[in-house]
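For this depiction, one protein chain was excluded, whereas all remaining protein chains were kept in their positions.
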Amino acid sequence: MSALYRRPSARFALVVLAGVGFLAAFGPLIAPQDPLAQHMGELLRGPSPRHWLGTDQLGRDVFSRLVAGSTISVLAALQSVLIGLTLGVLPGLLSVFLGRAFEWLSLRLIDALITLPFLVFAIAMTALLGNGLVQAMFAVGLLITPAFYRVSRAAALSVANAPYVEAARLMGATSFAVIAWHAWRKVLPALAVTTAAMTGACLAIVASLTFLGIGVVPPAPTWGGELASELKTLYDRPFGPVAPAFLIIATVWALNALADAMRDPPGVKP
Amino acid sequence: MSMNPPATLAISHIAAAIPSAPAIPSASEQKGSVRVVLGWLLSTLAIILPVFLLSTLVTFLLGAASGLNPAAGMAGDSATPQLIAQINADFGLDQPVLRQYFTWIGGIFQGDLGRSWFNRVPVTELIGQRLAVSASVAGVALLLGIVFGTAFGIIAALTQGRWPDRAITGVASIVSSLPPFVIAILLIMLFSLWLRWLPSAGYVSPAVNFRLWLALIAMPSIALSVDVIADIARQLRTGLVATLSENYVTGAIVRGLSWRRIIFVHVLRNGAGPALTLLGMKIPTLIGGAVVTETVFTMPGLGMLSADSALRGDVPIVQGALVVCIVFVLTVNLFINILQGTLQPASRRR
Partner (left out) sequence: MPTAKLWLIPLAVMLTLAGCGPSDDQSSKAVTVKWAFFLPTSWDPVTSRTGNDINTISLAYASLTRLDRDGKAEPSLAKTWHYTSDGKAITFELRDGLKFTDGTALDAAAVKSFFDRGKAQHDSFLKDQLEDLESVSVESPTLVTLHLSEPDYQIPYLVAGRTGMISSPSAAQQDLAKLSLSPVGAGPFKMVAFVAESYAHFVKNPDYWDAANIHIDRLELTVAPDPSTLVAGVLSGAIDLARLPAIKVEEARANGLTVTVAPSLQALDMSINLNKPPFTNPKVVEAFRFAFDPQEFLKLLTNGLGSVTHQPFPTDYFAADPAIESLWSYDPDRAARLLAEAGYPAGSLELTITTSTANYGTAAELAQAQLARIGVKSSIRILPPGSSTMQSVLYIAKDAQIATDGTIGRESPVQNLLAVFGPSGIMNLSGPHASDHFIKALEAVRKTPLEDPNYLPRLHEAVRIGVEQSPSDYLVSVPWIIVSKPSLKNLNIQPSQIRWEGVTVK
């Protein structure tokens, strides 16, 4: 992990993520105004001392909305990743040890999930099951399960065939305990990479869904939803879309850069 | 030499798992072995068929789980419980779920995807009207992705370490983090609002007006392709860099072979494997990403049809559209597997 600090892009990414994490965790507390409060006398204003990023179509403070939206958007992405982790890691590990039938069935199920068109299925699932953020998160989480399955399966495969495992078995250690310990040590770093990358992917997908108005429960702000509404008022607020777009892009990039840094050994040129 | 792809291609981890068809027999192996070819065919089917059934089952269960029924969408003076029950029976919704699934699948194999709950139009007709739109955009996006992705990948690999490589890799890294609608909006702002070169909405068949068709799909396909170009460029670059440092390449240079021959005959064939697999991975993304571009550019495509129908609760259309996508993805991946088999004889030896 210390290798991370040596790469400049990784350091920068960590700073960005720390910032976003801070916003997400303490957002509702530090937001200067109530993100839902409408000031009808100040519609579509530009930045001012009172409203750092101006106001939107309903007179609401944009900065406060983005900060509050951070919590919602980040939490949503984390929830999907958690679901993917839960559904994918254990079956991936077990697929190596539970026999041919389970392996075959789980592999085909995972193939089936990959075959589904991601965004279309996510929208369909969200919309048909009630069109809330919860449904959206579950849909996205389900669809990223293959990534986690694959990673843990690959790690387990490499462990199951390793000579030191056979040696340990010969020495009498119970198969499961040995494999579990070694597999876990192998899986963890790979999982970390995948988790970081998938969080980035989920954030981008959440942004796309809320941009399209799927899973959005007004008046709650989300990064994607804010971007969509800024685009509607582009003429009166030409720089409006910059802030939400920047938040989305920076966070996704930071997560990807972090995953890159964790994956490549130190000294490897990017 | 590490061939680790950048993290954004994390999902490509699973690329190798996509209905991975067994190796195709080479010409020498084919001598008199119809059995081998048949064996290959059967083992391919043994993978693709279950995947098809499982993915369509998931699709079907989604509709069943939604609890929606056609009575909600059909106008009537008064929706009494009896009327609702009767409408449901008309659509076969009073049957047990698994039997409904088999009826539906049976219909699919005959080309019948059911009817819309809202206007009773056959789903195949609705999808057919919009397939050309999505196919145009996705097709051109794929073409752009392959052409420019390959080009940039080769350039980056050949100028490894110098500024073209850094520029391409850096830009690709940033671009991969951009959600598709960001690029779409930027393109509209540039080409429609500011320069007024290209129309920002609608679709027309190329048979009716080729120039207008090209103008209308230019921006959507560029928006869709950017992500593909970036990922393929980076993946190809990594693979090529690895292959370029192999001994046989050094040997070929020493023996005086031309660069062009080295790249196209040897390096590309061997280094393109992961990129090709990635391509297979990207195609479902192209179909999915089309939803956003279709909405932003107001194109009557498959993505928009699925999204709108899902929001409205018109389950047969959603299921039909998903099935079409699934079939498409499976077909393309089969093709890619064949391509990989023929391009890289070494990969066939398992």
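Letters A and B name the chains as they come in the text, with residue numbers starting at 1 for each one.
We take it that a residue touches a chain if its C-beta (ideal position, glycine included) is under 8 Å from a C-beta of that chain, and two chains touch if they have at least 3 such contacts.
This is a predicted model, so every value here is computed, not measured.
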Inset, instruction - Using the definition of touch stated at the top, determine which of B:209, B:245 or B:331 touches the missing chain. - result: B:209
Legend entry - Absent-chain contact - pick from A:53, A:74, A:87 or A:127: A:127
Inset, instruction - Kindly state which of the options B:134, B:200, B:235 or B:319 is in contact with the chain not pictured. - result: B:200
Legend entry - Of A:36, A:105, A:192 or A:250, the one touching the omitted chain in the full complex: A:36
Inset, instruction - Extract the touching residues of chain B with respect to the undisplayed chain. - result: 72-73, 75-77, 79, 116, 118-121, 126, 129-130, 143, 147-148, 151, 154-155, 158, 185, 188-189, 192-193, 196-202, 209, 211-212, 214-216, 218, 259-260, 263, 295-298, 300, 305, 308, 311-313
Legend entry - Sites on chain A contacted by the missing partner chain, in the whole complex: 36-38, 40, 43-44, 57-58, 127, 131, 213, 217-219, 228, 231-236
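What we mean here is this: only the chains that are shown with their structure count from here on.
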Legend entry - chain A and chain B: spacing of chain centres that average the CA atoms, whole Å: 22
Inset, instruction - Would you mind writing out the residues of chain A in touch with chain B in their complex? - result: 107-129, 131, 144, 146-147, 149-151, 154, 193-194, 196-198, 200-201, 204-205, 207-208, 211-212, 214, 224, 231, 241, 245, 248-249, 252-253, 256-260, 262-265, 268-270
Legend entry - chain A partner contacts - residues on chain B that touch it in the complex: 2, 4, 6-8, 10-11, 13-14, 17-19, 47, 50-52, 54-55, 57-59, 62-63, 65-66, 68, 161, 169, 173-174, 176-182, 185, 284-285, 287-289, 291-292, 295, 303, 306-307, 310-311, 313, 315, 318, 321-322, 325-326, 329-330
